[in-house]
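The complex appears here without one of its protein chains, the remainder shown in place.
Let's look at subunit A:
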């Protein structure tokens, strides 16, 4: 069931739906893909993914298509428009020549991507020449300027929404580094000037223009000819530009399909350090399991969404209950009733407050002191001036002294003991890998910790321990299967990626589901390397001796089989009580009890499931009748 019937106990902190809707506003992105469709884009080729040459136009279109497919999952509220320039046909609001805005039905020109857009865009290459056509927009003797027109159209598309709530971008794909190269000097100067002015106007409106140049092996795209001025590059940026741009193109293609969440404060809490000294903290969810997304129930006939109505029905009278019912617990032969308020009262312990209890060395935080994903806390001076300063001081002390804080967190649904572990900022190549702050780790209570390791020592003997040689062999093995740079980031969730792939195939009516790679599969090749195999064999020999294979085959079965063998022996004895042949002959099996029938089946290693008729027929089949 996808509804939580016990909404009283719902953990409001991690409500996924809540986050889902939160996403709709805030930092949206409006992107216009501006694609050069001049004949040069079709004529020039470069080596593609599978070593075959593909046209620049093709690689641009497939890159945008991939990017859209990712975006529809990861940032579904972002809006896009696709616009070609240097086209034969024209389609745009301003009715400018050489610019074609690609769109599908039921969608505005700048809108959220839809399945239909992606699908039709996927096969645009087939119909492109027929319906849109390619043609140089800038030719000597004409006053047309297709780049100017394209920028104007893009800017008009991006007029929607305020730059405060949205990030507006134009992504320009082209392989022509000198668009006005073929013109006379005066015309060239003029056109360059107006185009640059157009771009500057757009940038002044808060629109950023990014250039994704396509180079071919024989002619490198030279940014400094024209585009450096257009996108405002100079000096060092210019030198690094080509490389970072091609990287950007790659990144657009293989992004992980991952739902993005905008950074948001889950809760503001007061961290009580001493009487009269409470600082203000914000909590964030940095790590939460991602789920495939909310399920909407549909009517399978009409495909219309369904609404779910919950009703409470009295089991005794069948009456519908409107008010919020009381709750009860059967106890001492009666029903002890609680009102929802009382339950809330029981759970209310220092609400919304994080209360410092003391500090412990980090070694006291054991690996098994964990229940749920941690929450990140970061100070805020928004309401209490001075919070950050106190926090930084504590943070530094805790890092230096290698201690963590124990505190009690009075969350409404789950008041809990927590460990606050200071996290120093980690940056690598200018990017923040770990933010500075503290991680709040939820600690278990005594009743939450189990001690199964202690239940088995049945025997007088001590538990088996490895000797020094065996430990050395194991250490050698570890050394062989050791990876130096493991990162928790390296695995994508194969189940989730599969879900997204299936969803995409269904939505776009694709025939085959795109392959997803299970990155979590063990590296079998690596494990088969002779050195690794040797280390494993040596360890195996030192622990198991020569008889590893026998051991793994027999021991378990023997152990588990003991009880069942006994049961079988009993059944065999019991089964002897009847003369089965005669009973079957006379059709009197029906008179026996199910238990008696099962004895026969157990004795003959037959399945004992099913109704009585099934048992009888199974016995008869076994006897060959």
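The rule is simple: a residue touches a chain if its C-beta (ideal position, glycine included) is under 8 Å from a C-beta of that chain, and two chains touch if they have at least 3 such contacts; residues count from 1.
Going forward, contacts and distances are computed from a predicted model.
With the options "NADH dehydrogenase [ubiquinone] iron-sulfur protein 4, mitochondrial", "Dynactin subunit 5", "ATP-dependent DNA helicase 2 subunit KU80" or "Magnesium transporter" in hand, the undepicted chain maps to the protein name "ATP-dependent DNA helicase 2 subunit KU80" (source: UniProt).
Of the listed residues A:126, A:204 or A:334, the one in contact with the hidden chain in the full complex is A:334. Within the full complex, the residue among A:187, A:225 or A:536 touching the omitted chain is A:536. One of A:186, A:429 or A:483 touches the chain omitted from the figure, and that residue is A:483. Listed residues A:133, A:161, A:232 or A:373: the one in touch with the omitted chain is A:373. When the whole complex is considered, the residue among A:464, A:530 or A:624 that touches the unshown chain is A:464.
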